[in-house]
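Only a single protein chain was left out; the remaining protein chains are all shown in position.
We call the chains A and B, going by the order they appear; numbering starts again at 1 in every chain.
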Amino acid sequence: MRESKRIMTNQSQIITLLTDFGLSDTYVGAMKGVILSAAPHVRIVDLTHEVPAQGVLQGAFLLQTAWRSFPAGTIHVAIVDPGVGGARRRLALRCEGQVFIGPDNGVLSGALPDEVRGYRAAGESYVVHQARLPDSIEAVTIDAGLFSTPSATFEGRDVFAPAAALLTNGKPLEELGTRIDAINAFPAFKAPARGEDALDGVILHSDRFGNLITDIRAADLTSLPVVIVADKRVTLARTYEEAAGLTAIVGSSGFVEIALPNGSAAQALGLGPGDTVRVEG
Amino acid sequence: MRESKRIMTNQSQIITLLTDFGLSDTYVGAMKGVILSAAPHVRIVDLTHEVPAQGVLQGAFLLQTAWRSFPAGTIHVAIVDPGVGGARRRLALRCEGQVFIGPDNGVLSGALPDEVRGYRAAGESYVVHQARLPDSIEAVTIDAGLFSTPSATFEGRDVFAPAAALLTNGKPLEELGTRIDAINAFPAFKAPARGEDALDGVILHSDRFGNLITDIRAADLTSLPVVIVADKRVTLARTYEEAAGLTAIVGSSGFVEIALPNGSAAQALGLGPGDTVRVEG
Partner (left out) sequence: MRESKRIMTNQSQIITLLTDFGLSDTYVGAMKGVILSAAPHVRIVDLTHEVPAQGVLQGAFLLQTAWRSFPAGTIHVAIVDPGVGGARRRLALRCEGQVFIGPDNGVLSGALPDEVRGYRAAGESYVVHQARLPDSIEAVTIDAGLFSTPSATFEGRDVFAPAAALLTNGKPLEELGTRIDAINAFPAFKAPARGEDALDGVILHSDRFGNLITDIRAADLTSLPVVIVADKRVTLARTYEEAAGLTAIVGSSGFVEIALPNGSAAQALGLGPGDTVRVEG
């Protein structure tokens, strides 16, 4: 029954925003005004607006780190959109009980299960490809014609925010546009094997503390406990407090981070997103 | 009837905040505490707190770009206030169904119609002048005596936030202070003619992406399609994606912006607010 897929309209309905708009302009404020004009009782939560400008891959990563902390029915609007106003599709998709809205450039991959995204091979970098969606993930392209004269430069305000508001007012996802069964996605964030006993990781993100977050996962460290970054072998620790000097630690999203207690690993090493890390047996 | 002018007290009442307070201190948080203490059900939305320190003109511009995205009855508190604690007046004004609160130094001009603000002449810069208000715009000076012992350095917390809260609790605007019929305003953001077929624009704002937003309007480009900035002629594009190299584009607020796709026009040109731009036939 279609009704069962509606998101309930109530005061605890949440819309989150993740963008590269920054906070020094009123872009984010204007989106919130549009949402609250159409859906006055919605709760709006900022995930972050400091995704590096046009950093689609990092947007996908940051979305992935946060959305599972929200309750079922939350709508996440993720906009890192160098192609705004152009021909790229606009998406809305429902996955594990939450909804994701944004351009079809890979930024929404943070919502997808690993097996849907597929995996990168050693030596490859993260590049979007068409990922076929299973039946459990419902996706549509958003029909911009639903909204009056979107500007060519600010679809966050003119298309994506109103689309989210429509859903909170009870419009079924399927009525936002045309059903599709594949979207652009980055491979799963997971370091591939390099030979028999090494993984070929990359740095996905440098956080506020200068921690370098890699695509190597906690489980990988069990058999491959030697972490090498910038030709340095770094020791493992369980907490930042235990760490002495440059350290590898399993961060809050389950990925291995390179940290420097009371300092910035990013600065000390001169490394950032895209640089490589290796773990060995 | 006076009652009809009251703002309705309900859970979807919105107060927005626009300041130059930044987010590294607790100034904004303290204002929110004061508002929620007096008006627990109000929704508070940040427009931006990163107006350049004491950038009254940019505050007015940023206010202008955002307030129309909000529903009728919204109260906008705009504080960029180098004269805090001094003799300048404090204003509350109702304009097109929304309310604006802030110091009388021009920051609220972003709320006023162009014809009320008047226009700058070619070669002049943006300087405040007394703008006479039409009957359709109701304005009062806020009587600081309504509030207990305001500090001399933080009227945002001690006067402006409580004034906004009073309105949401049903106090009529007229009872905040004394009715006035003129306020300080910057001229309308509109490039004046320089000779017969050129406009004399200025850069109002540099956004997070390094886009230089000018006071030249979309309509001006129809007859005067040649955009010259830093002695360079820049091509026109409809979207950022179409752009190749330095480009003029109509931004989301209807003003012409100078953009550099995958880069910062502000950095590439070394230009910012106050610098000039010209369009010609």
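By definition in this document, contacts are C-beta pairs under 8 Å (C-beta built on N, C-alpha and C of every residue); 3 or more make two chains touch, one makes a residue touch a chain.
Since this is a predicted model, take the numbers as computed values, not measurements.
Summary of contacts with the chain left out: across B:L23, B:L146, B:A198 or B:L236, the touching residue is B:L23. Within the set B:S136, B:S151 or B:T178, the residue that contacts the chain not displayed is B:S151. Considering the complete assembly, subunit B touches the hidden chain via residues 11, 20-34, 36-37, 40-41, 44, 53-54, 82-86, 151-154, 157-158. Residues 11-12, 14, 16, 18, 23, 43, 45-50, 62-63, 65-67, 69-71, 74, 205, 207-209, 238-242, 249-252, 257, 261-262 of subunit A touch the missing chain (whole complex, contact as defined above).
By definition in this document, only the chains that are shown with their structure count from here on.
One simple way to say how far apart two chains are is to compare their mean CA positions; for subunit A and subunit B this gives 32 Å.
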